[in-house]
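Would you mind keeping the following structure in view while I ask a few things?
For this view, one protein chain was removed and the others were kept in their places.
For reference, chains read A, B, C and D in written order, and residue numbers begin at 1 within each chain.
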Amino acid sequence: MLPIDDSPIVRDGKSLILAMDHGLEHGPVDFEDVPEKLDPATVFETATHDAVTAMAVQKGIAEGYYPSYEDDVNLLLKLNGTSNLWMGEPDSPVNCTVDYAAELGADAVGFTVYSGSNHEVEMYEEFRDAQESARDHDLPMVMWSYPRGQGLKNDTKPSTISYATRLALEIGADIAKVKYPGDPDAMEHACKAAGDMNVVMSGGSKTSDYDFLSTVEAAVNAGCTGLAVGRNVWQRENPTHILDALEKVIFEEETADAALEAAE
Amino acid sequence: MLPIDDSPIVRDGKSLILAMDHGLEHGPVDFEDVPEKLDPATVFETATHDAVTAMAVQKGIAEGYYPSYEDDVNLLLKLNGTSNLWMGEPDSPVNCTVDYAAELGADAVGFTVYSGSNHEVEMYEEFRDAQESARDHDLPMVMWSYPRGQGLKNDTKPSTISYATRLALEIGADIAKVKYPGDPDAMEHACKAAGDMNVVMSGGSKTSDYDFLSTVEAAVNAGCTGLAVGRNVWQRENPTHILDALEKVIFEEETADAALEAAE
Amino acid sequence: MLPIDDSPIVRDGKSLILAMDHGLEHGPVDFEDVPEKLDPATVFETATHDAVTAMAVQKGIAEGYYPSYEDDVNLLLKLNGTSNLWMGEPDSPVNCTVDYAAELGADAVGFTVYSGSNHEVEMYEEFRDAQESARDHDLPMVMWSYPRGQGLKNDTKPSTISYATRLALEIGADIAKVKYPGDPDAMEHACKAAGDMNVVMSGGSKTSDYDFLSTVEAAVNAGCTGLAVGRNVWQRENPTHILDALEKVIFEEETADAALEAAE
Amino acid sequence: MLPIDDSPIVRDGKSLILAMDHGLEHGPVDFEDVPEKLDPATVFETATHDAVTAMAVQKGIAEGYYPSYEDDVNLLLKLNGTSNLWMGEPDSPVNCTVDYAAELGADAVGFTVYSGSNHEVEMYEEFRDAQESARDHDLPMVMWSYPRGQGLKNDTKPSTISYATRLALEIGADIAKVKYPGDPDAMEHACKAAGDMNVVMSGGSKTSDYDFLSTVEAAVNAGCTGLAVGRNVWQRENPTHILDALEKVIFEEETADAALEAAE
Partner (left out) sequence: MLPIDDSPIVRDGKSLILAMDHGLEHGPVDFEDVPEKLDPATVFETATHDAVTAMAVQKGIAEGYYPSYEDDVNLLLKLNGTSNLWMGEPDSPVNCTVDYAAELGADAVGFTVYSGSNHEVEMYEEFRDAQESARDHDLPMVMWSYPRGQGLKNDTKPSTISYATRLALEIGADIAKVKYPGDPDAMEHACKAAGDMNVVMSGGSKTSDYDFLSTVEAAVNAGCTGLAVGRNVWQRENPTHILDALEKVIFEEETADAALEAAE
């Protein structure tokens, strides 16, 4: 962990990362109800919203679409990612080098680590290479810290999420992205386990406006410095509406109720 | 994905790639009915047809035969490829570096990726190395995007083909080569899943002139920017005849019927 | 083994290493009774005690907290380490290169080796790379020499601990950190098996002041040149108290009784 | 495949390669009836015969004996090779780099590839590295193309040998060394499958003078550009005698009968 308050992906100590790598991780099925979003340009448009501090995409999407948005969007280049088609212990290929991410204009890089996978050893060593290369380029390292594997029955229980944030701190991430552990106390413990490192909550699959914003509110109150979200924004009919509300909950620390009301 | 309209392997936004790597992938058995085609020079001759925007071959064939055709044929050097003799999850050795492909005069490089194979992680990382090296040489990257492996029962179902084109976009291909998913709507969805990236249909095993051209016509109408074809051209007695027709269907967007009539 | 008496992590031939990598190896559960110690700064404060010759942490902790303590604490950067979440033969990913450790201001580097694991071959070769790189940077190499694996039933029996110190000497460590083999004669044999190399005892899980100090006294009498300790210091309410006592036992070779009395 | 008619290992388009790597591949048992041939100098003496265009040996033999014969013998340095003592799918370690082969004065390099082995992927990639390095040194690449492995019941059937020659052409060999497929038509097909690339027959285990020469005659008539032979030469009492006859069959395209008669 290095100080990242001066990074463009953080504003007033907070981050709202819009992620769109679902075409790789889940496939076009995630776009079934919003087929127009198959066109990455539509999501980049959404990312121009003031509340969004960075957009997270894979290399190919960055190559093809970021040049048109580089003045309005900060790029978080996700370095690894995998399809969900194969079988075996969790792993994720490194699809982009940090050098190339820097060349594409990235403001930060992202890396998934499945601690607890029987491929943990390889993944940590790939993380190390990327992290040290990111240091050379002065690029913050965002770690998707997702314990998962044969030895883990439940990947969102409190002790797992606290371990997840701590692992990110120990091996050198600057921001940890973790799932919500189900209750605010557990989230608070996970944030403490991260020391001074920023922790952002994963948005997860689509829920109602209120449920989603309430969870974000709870996470922020528990110490999270923001959110990394995909489906709960771009699967909505009106992404701007929810981003307006998120801006209030995350950056102005308003309640979900107040934010929803204001956003009407 | 980078812009490739200026590449010699694309003409008016379309491509017709003649492929002849079957000696490696399937063995001489594919030449059983056309034994004279065992001589690669015969297929290079065919590739001098105006409709052909590139010829795809392995390194050894390029070394031995391309020097005689470099003025008349654009070279798409296929970087990986495997025999069909061994057993295990799909994989494909990298037989040629991008540096050497460039030295041989390649206008583009090709790479097979079996997403869904339990070797997906290794294949994506080999693809990354090749892709970033291709960027250094300004060579477009054509991805044979063929999901295949233990976890995949049917490799041409619509959702698989749409996933295949999307994966190619996400990890940084410039053109995806995929199998026809059986109907035009599925093909159209797959093309949309690819965003602005070019998609070419795989020619597959030999069928009748009409059946073949009709499928190409459907694919082009669905959004494909062309065809990569081997057996359906050089296994024919008169490759020129079918290439004349393909030129009309692909570049002039004529119907299969009209193209066949004109080619008589 | 190279001479290390001039190294800052050794004073008068002795070392007292305070270790805090438990957040990686065991998870936040080790901090359950001392939740305030989840904040690494608290442990760095403890490490400013005169008795402590080095503090051992992972890369991320060093990045985030060492800059505030570099004048008062010597850094022993632990290069590898793993979560306890996965299944399989013991192994440990290399999370930090020696080059980067040097950049962070490390005074020494640390490396766990599980001799006897079916991954021994890989671990020894990673140790070699780190050791030779450490030589280039003039950084002493502390080896956590922990035989463990399918073929080892009991990892603290005398012959195993003597083998552990000897292995560290043979493959090029400068200090071996080993578990206490249960009795002073066994510890003495293990120290002799190490030749002229320094051997420090591992602190292990928390015990009473007297039990802990008595074991340290026995180890020092048996030839150990000190202690590497975590939980037995920072899991205590008053770490300073036990460090005062340890200073007497280790550096002044007083008895546990005398040291405890003096520390009252 | 690059043009190799100017290479010293080819004379008038033909090659007669004397191979002696049996000490590695089979062990000293192959020398049981000719114990004096355990001394590699004796086989190098044989290789000074005018008919021999190259001698194929492993690195250690080349280091120790080639300096005395470099004016009279062309060196084909066999880069990989294995003992027959272990168990598992066919594979062959790379025992010599091309750089070092060039330093030893090699005129060409040789490489075994077991297509069909479950290690095919690794072997092809090692072949690639060697082949591209050989191109840098202007050294022809002779491929021992021996399909073998779990998926192959019969490694000399016609379709396998034709696939073997084709694979060598596709991945960039300059000469393929294959087993005789049992009849001249199959051999002819295999030569055609190799396009313009040279194909030499493997000598195999020792047979009678007539049987051996007849097979060579048939192979040459079928399109083979020569022979790579070991035991059928140096296991004979009088290697010069059989080399005299081979010279006539291979370079002067005489019949086995005529060659034997002339050699009396």
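In this section, a contact is a pair of C-beta atoms (placed from the backbone, for glycine too) under 8 Å apart; a residue touches a chain by one contact, two chains touch by 3 or more.
Just so it is clear, the structure is predicted and the values come from calculations on it, not from any experiment.
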* **Full-complex contact with the absent chain, from C:Arg166, C:Arg231 or C:Lys248** => C:Arg166
* Asked: Out of D:Asp12, D:Asp39 or D:Asp136, which is the one that touches the chain we can't see?
  -> D:Asp39
* **Contact with the hidden chain (one of C:Val34, C:Leu104, C:Leu152 or C:Ala258)** => C:Leu152
* **Residues from subunit C at the interface with the omitted partner, ascending** => 1-2, 115-118, 120-125, 127-128, 132, 135, 147, 149-152, 159, 162-163, 166-173, 189, 192-193, 195-197
* When the complex is taken as a whole, what residues of subunit D touch the one chain not shown? -> 21, 23-24, 27-29, 31, 35, 38-41, 58-61, 63-65, 81-83, 85-88, 91-97, 100
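Throughout what follows, only the chains that are shown with their structure count from here on.
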* To do: Give the chains in contact with both subunit A and subunit B, ordered by label.
  => none
* To do: Specify the chain most distant from subunit A by Cα centroid.
  => D
* **Chain centre separation (subunit C, subunit D; CA means) in Å** => 58
* Asked: Where in subunit B do residues touch two or more other chains at once?
  -> none
* Asked: Which of line, ring, star, complete and other names the graph you get from chains that touch?
  -> line
* Touching pairs among all chains present in the structure -> A-B, A-C, B-D
